[in-house]
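Every protein chain except one is present and positioned as in the full complex.
Just so it is clear, A, B, C, D and E label the chains in written order, and each chain counts residues from 1 on its own.
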């Protein structure tokens, strides 16, 4: 433990994934959890599969790209 | 809040996704939650990744397609 | 299918849960899915377990109660 | 109930998925749950989307393949 | 990997949890995954938080208890 599931829009870069993995692991190390115990899963879904405020992200955030 | 994660078979239409997003958001508005606070994620997985009653949906529901 | 996991703050009323269950089921019926196939799970967590914009909901939304 | 969400690396074989579905269903039957009530979803994500001990599985387990 | 999240009704016995943990781990060992790599989380929620076919499990399955 902990297990961390991160939901993002599809298409985030490999570099961003790397930073998410190392950064979140560090957050748990800083509260005393051994790093080997931290497991993280990034689940990517297309923007049309996200709804915010009743609209799909593919509409609402048409011009925003994932990092 | 709330966050809603919807698991479906792969291949549901963009039109169906739109209705899922607007419809679920409306359900929460109707109990007093502001629409901007509702976030929905649709996670699609292939029918062979679904098991119902011990069988894969790709076998058990061979002829059924997602909406 | 579908499976729907709804994350909310702890303490939503039984009446609200009932409306969430019947309302979300109806959304899927309206796109052609048989109602018996819709399964919904409401996962409640305390406001201090929610973070929005870097702050716990117990701080940021101190005076807001779940429906 | 129960609903079981299984996160794995992408690329597990169809044969392995079948065994996961039938095997997990059997586990619940053995504790008295009717098999038709067991629903299982396998969510596959690429190895670069997994972090263990601060590293991506695509680095840390470079030579390991899913079953 | 894998990570397995099991959603059940609240109140399943400690003995049943033990069987779920050992049984599911065995399923993955049988397809070639080392047992130490299997992590399982059981998330319990009250029957009124489950919806099946538009009804809460606390109504629909009033007389059924978890194992």
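By our rule, a residue touches a chain if its C-beta (ideal position, glycine included) is under 8 Å from a C-beta of that chain, and two chains touch if they have at least 3 such contacts.
The structure presented is a predicted model; accordingly, all values stated were derived computationally and were not measured.
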{"item": "Interface partners of the hidden chain - shown chains only, full complex considered", "value": "A, B, C, E"}
{"item": "On chain C, residues whose C-beta touches the chain left out of the figure", "value": "7, 43, 45, 48-56"}
{"item": "Footprint left on chain B by the chain that the document does not show", "value": "3, 39, 41"}
{"item": "Chain A residues touching the omitted chain (full complex)", "value": "1-9, 16, 19-20, 23-24, 26-28, 30-33, 50, 57, 66-67"}
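Definition applied: only the chains that are shown with their structure count from here on.
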{"item": "Contacts common to chain D and chain E (chain labels)", "value": "A, C"}
{"item": "Homomeric contact chain B-chain C: same or different residue positions, threshold half", "value": "same"}
{"item": "Fitting chain A to chain B on CA atoms, where both chains share a sequence, rotation angle to nearest 5 degrees", "value": "120"}
{"item": "Equivalent interface to D-E, taken from A-B, B-D or B-C so that over half of the residue contact pairs match", "value": "B-C"}
{"item": "Per-residue multi-chain contacts in chain E, two or more chains", "value": "3, 7, 50"}
{"item": "Topology of the chain contact graph, where touching chains are joined (line, ring, star, complete, other)", "value": "other"}
